[in-house]
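The excerpt is restricted to a subset of chains, each kept in its original location.
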Amino acid sequence: MADNWLREPNWSWNDSLEPSGYVHDWVQRINEVESVPECILYGAPLSKSSISVSGASLYPEVFRRLWKQFAAYNFEEEIDLTSYSVADAGDILMHTTDVAESHRRIEIAAYALNQTFPKSTLCMIGGDHSTTACAIRGLKRSQPNQTIGILQLDTHLDVRDPAEYGPANGTPIRQLIEGGVVRGEHIVNIGLHGYYNTKQLVEYAKRHQIKTYSMKETRKIGVSRLIEQELKRLSSETDLVYVTVDMDVLDISFAPGVPAATPGGMRTEELFEGLLSIGKSPAVKHIDFVCLDPSRDSRIEETCRIGVHAWLQFMTGRIMNKG
Amino acid sequence: MADNWLREPNWSWNDSLEPSGYVHDWVQRINEVESVPECILYGAPLSKSSISVSGASLYPEVFRRLWKQFAAYNFEEEIDLTSYSVADAGDILMHTTDVAESHRRIEIAAYALNQTFPKSTLCMIGGDHSTTACAIRGLKRSQPNQTIGILQLDTHLDVRDPAEYGPANGTPIRQLIEGGVVRGEHIVNIGLHGYYNTKQLVEYAKRHQIKTYSMKETRKIGVSRLIEQELKRLSSETDLVYVTVDMDVLDISFAPGVPAATPGGMRTEELFEGLLSIGKSPAVKHIDFVCLDPSRDSRIEETCRIGVHAWLQFMTGRIMNKG
Amino acid sequence: MADNWLREPNWSWNDSLEPSGYVHDWVQRINEVESVPECILYGAPLSKSSISVSGASLYPEVFRRLWKQFAAYNFEEEIDLTSYSVADAGDILMHTTDVAESHRRIEIAAYALNQTFPKSTLCMIGGDHSTTACAIRGLKRSQPNQTIGILQLDTHLDVRDPAEYGPANGTPIRQLIEGGVVRGEHIVNIGLHGYYNTKQLVEYAKRHQIKTYSMKETRKIGVSRLIEQELKRLSSETDLVYVTVDMDVLDISFAPGVPAATPGGMRTEELFEGLLSIGKSPAVKHIDFVCLDPSRDSRIEETCRIGVHAWLQFMTGRIMNKG
Amino acid sequence: MADNWLREPNWSWNDSLEPSGYVHDWVQRINEVESVPECILYGAPLSKSSISVSGASLYPEVFRRLWKQFAAYNFEEEIDLTSYSVADAGDILMHTTDVAESHRRIEIAAYALNQTFPKSTLCMIGGDHSTTACAIRGLKRSQPNQTIGILQLDTHLDVRDPAEYGPANGTPIRQLIEGGVVRGEHIVNIGLHGYYNTKQLVEYAKRHQIKTYSMKETRKIGVSRLIEQELKRLSSETDLVYVTVDMDVLDISFAPGVPAATPGGMRTEELFEGLLSIGKSPAVKHIDFVCLDPSRDSRIEETCRIGVHAWLQFMTGRIMNKG
């Protein structure tokens, strides 16, 4: 493959002489790994596809810059993360003005990574939610005979009409359904709440048999339990599961740094528990974290820190699954 | 020229041609409604009556500006808000320096609305808490033979002495008791907590048999259950219930945008559940939301967004009551 | 009851009954004007074409919202702005994800306005600097036989290679030169300074005979005097002059609200004087104000206020030219 | 044990044992002075009389809190401030809701201070601009046979109609003219600029022969020179001069912390030079600093710091006048 569009991240990896016990020393650059990594990380710094103004394209750089402040050890689960191999494949080079071209590159990168490392878990750091449709198309192109299921944590259904908005961040789920990539009944959305989806969109979701759980229902069952139950179901009905975490699923009081923060959302504690369960599931092949906008975050970067913590919960789950 | 792509700006002549599914298209101007609206909204942009510096007078304008970001559909309860008719009667014109005159105008407005639309639920958007005393006096003047009960959600008792402060935002409950408008035993205050009421004020409340529930007690019973129980009791002892929501009842970590935010308060989730119960109660005749100060809110306007969401929960409850 | 004190909210039906003396009452909607307006205003809310994250698309709405705080009277020049007729043609509807389509619409809008109102001065409120190339192409298409000169106030040359960036905000001048729309020697750039243009770009500008003045040279001559001299020269060499004001020409300590604020730039006082001179020039046919990003502005919206003031200086100049 | 290192907190019993060289040690409490102080300082913490939301009532407290960060020595003029005696008379107690009563108290306080200390220069720290009318009325009541001249530094004329606004911060000059306290021709306003006074108000000022200088004219003459010239003229036509400094005369890029900051205003450097000249003038009997709103200031309190510096410039001028 001539060019998979991945470029090295704007990150120092500044080469400690001895292992520090922190995340930046644990994650390796993809061109330095010696064996196939268990997980591959890549960034998709695109947010021009957002309906409102979004700086989510800034997140992959901040995400890596914060690694130095996180230990590679989960205290609660007593898990040493360094027992799991993670490689950073860098960021996909985006075009400045051609959104369609940028989307094409994300699709190619996801395709290429899955082709080259078919056994590795993939983890994409967005960017806005439009990138999810690209990654899933890339995965599908790489594994055309496999049925894909989606677990989405989101405040929104993301089924607006691409005919009206183009491939924007409000449309990925509908793109995938109408493109024949994923079937509606293989999509589960957890975290919907309040007044943030119009009746018309809810009706679309029902018509296409997307399975939805409101925060209220979710809390009655328990976030982790519900996720486990739905991942189990999805894995029995599909060949592989893609998980997409729209960080705006979190309540506005916990996560201000998203373009459309809302009251009534998920608490970080609930998201963290849920990500342990997701990490533990062998069916999960690819995960992404999207719509985290550092330019709207508070002065102490709380949402970005929550973002790193969330990703580490998934990593912890992966190891618990192994062990 | 078929289409020069020019569209009218988002400034003054922005009437949508077709319903968008959002709140600003659902609420109608009062001079355009064709039948008696089920609910009438009006603003009381006064906060010069506040003991500390307050910009709560700015809230009615921000409240309406944010409507565009809320769908007229409650996902959790599967309620289409457009089945309920709401009219916006606009803001009461306040005097620049004469607080007593401004108070008089609020009283007249509440009186006039109740006289003209006796069957409609009224909803006042403050302004500070002094406006509540005015609205209740207006209601009482319109219905002199009816006994009024008050359900107050607040961090404070609001029984400071008007002889010392004048008709300030710390005094409305005492104004009403001493003015003979409402009796102490017909007042319930839920949400009191911590170190925000002096012993002297607590003793006044006890002396006048105001019923109070601390956050700790409230949580033991459950916010919604307690509200239902107290609304039931009030409705058996009075003719109509006025609900006043001081947004400072919320915890400082959820709602920074009030003049006196405190730790130890109510969570948004609890308030939202409580407002469903309030909306469902047929006894509730008038509600207000006060003391939300946009000038102290965070950069992403989280408290103002919570304010709109809170009001929509009441609306949802109203519809659930109907159906 | 004669007066219930209720007034319509500041939301949608706020037409003043009598002229207030403020800008929002002076500017008319284009569909309400009775004769051809002397100046037509239109918004181009596009900033997805920016190289870095930009919220400049938010400016047209904020620009209009601030009008209420500006009197239609210039104290220093004793000019009553209401003697000049200005119509607001609204905003151009942008596509959510197709930047090329959005650019095409701006071009069409500029073309259509010039065709319909050939004698009116046009004023475009950006949006980022890519919109300038579109407006000039529209103007050229409408007046194909006229030679266009450009006066640019900018920290940057904007001659990056469209082959690399696409039609981004760093490329408009080069687009116009390479598209044969404007010749390099008919372009003057005032305000360049410091370390914000690479050597390669400076060499491109020299090669194409773009006339440049650094802030240091500019100050030696005087901003107004230099502008007058260059407008005179341009008007002798071309048929009409287009002025483009990139608000990032201002110093970072005066105007934080732009995507790339720099030290060493122009002071507001200098810009305001320069805009009087620009307004006075009969050669100026079209002006734009671009790259003002409200999402980066300070809490008191100082850059946005400077933006409105700057536009009013141009208006004042227009009237001084008339009289 | 000789020393347990505990020191009294910076809270209540912080009287230094030895002079520190800073402002808080130089200014004395009025109940502790032993002879008649050359200057008396008092606070008027009222801003409920403001047309827009204002926290200017918070300024007197912040003003004093910052004293610890200012040395009682002017480096440029080599002036030791401690050679001049200043007493702090504290703040006037404001009523919570009765603006008229608060205004009455300011008038009484100004009257009482002038009666008790007829030779001392008075200095009032506002509060909003409505307080100026009260202080001047108090002064007039104390010296009924003296003609008062006013030097006003302001972006605004402050001649709105009290019949419409009541005694608000936009009306003090008109209150004084219409109340027969000061004649229009004895009022000079320096600092007017831009688009911040309607034509109607400008015409009122002209009709009443208020002398106005725009920033543009002022700069041509020089701020200090113009102030000296006008103080000289005023002192020849009146018995005593009252100077009122509305901090919003400063440009928005220098002084964000006022309710209505505008571009095009005075630079701090110009204000500081002007205040030296004002301080030097023996005609000046009373000065005030108003409309500084700490709640709108930047995080580093720049406007409040400018406020203290400005006041110290006046003090320096006073000493230069003595010497």
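A, B, C and D are the chain letters, set down in written order, and residue numbers restart from 1 in every chain.
Going forward, contacts are C-beta pairs under 8 Å (C-beta built on N, C-alpha and C of every residue); 3 or more make two chains touch, one makes a residue touch a chain.
Worth saying up front: this structure is predicted, and the values here are computed from it rather than measured.
May I ask how many copies the whole complex comprises, since the file places only 4 of them?
Oligomeric count for the entire complex in this file: 6 copies.
The working rule: only the chains that are shown with their structure count from here on.
With chain centres defined as mean CA positions, report which chain is farthest from subunit C.
Using the mean of the C-alpha atoms as each chain's centre, the farthest one from subunit C is B.
What whole-Å value do you get for the distance between subunit A and subunit D if each is reduced to the mean of its CA atoms?
Each chain reduced to its C-alpha mean, subunit A and subunit D end up 58 Å apart.
What's the distance between the Cα centroids of subunit B and subunit C, rounded to whole Å?
Distance between chain centres: 43 Å.
As a quick test, compute the distance in whole Å between the mean CA positions of subunit A and subunit C.
40
Of all residues in subunit C, which are in touch with two or more distinct other chains?
299
Give every residue of subunit C touching subunit A within the complex, in rising order.
47-49, 51, 53-55, 57-58, 95-100, 130, 164-168, 295
Show which residues of subunit B lie in contact with subunit A when the two form their complex.
20-23, 69-76, 78, 80, 253-254, 268-269, 272, 298-300, 302, 305-306, 309, 312
Sort out for me which residues of subunit D touch subunit C in the complex.
Interface residues on the subunit D side: 192-200, 202, 214-217, 251-253, 256, 260-264, 296, 298.
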